[in-house]
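As you look at this complex, bear in mind that one protein chain is not there, while each of the others sits in place.
What follows is chain A.
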């Protein structure tokens, strides 16, 4: 790649810190939320799903001051940058004091991947927190999707760690997805 004279350097990332809630997730402060845990209104077509989980640090201590954002396609595998019929595909949640989070949304469809491959349904995830200097990116796949076996991104992940990217459906129908930042069972994070 040739350097161009007008090349500009990226503005470096810095931590979100512990005190973002009154601006980014301001429900408890009476502020107007840009987005929250409810990603799809009743009017949006698709199968309703709920995802619940906790965020843990390297000692297994709950991370009670993280912000999690998801970005996803609709039931037909299409993205709606501007939102469509109540569906933006974007959700944002602050973890509770116990490290918990949840999203209520619709199950995304399969979508095109690299080199003509098809990607299994998934959510794209950003995690920001005190002690996290550069956003951590991961994905949430779903345990009941047969397409996981041929998903081109899961295929890049060592088999023994692949399970950290797959939300498991409980008997209550809720998908469970814990995020472990470090150590035993550490969630796979991506370099993008």
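The rule is simple: a residue touches a chain if its C-beta (ideal position, glycine included) is under 8 Å from a C-beta of that chain, and two chains touch if they have at least 3 such contacts; residues count from 1.
Criterion: contacts and distances are computed from a predicted model.
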Hidden chain of the complex, named as in its UniProt record, picked from "Cell division protein FtsW", "Protocatechuate 3,4-dioxygenase subunit beta", "Cytochrome bc1 complex Rieske iron-sulfur subunit" or "3-isopropylmalate dehydratase": "Protocatechuate 3,4-dioxygenase subunit beta"
Omitted-chain contact residue, chosen from A:105, A:124 or A:148: A:124
Residue of A:14, A:146 or A:171 in touch with the missing chain, whole complex considered: A:14
Where the unshown chain meets chain A, residue by residue: 1, 4-24, 26, 28-29, 31-32, 34-35, 57-59, 61, 63, 65, 69, 71-73, 79, 81-83, 88-90, 111-114, 119, 122, 124, 126, 128-137, 139, 152-153, 156-157, 161, 181-183, 186-192
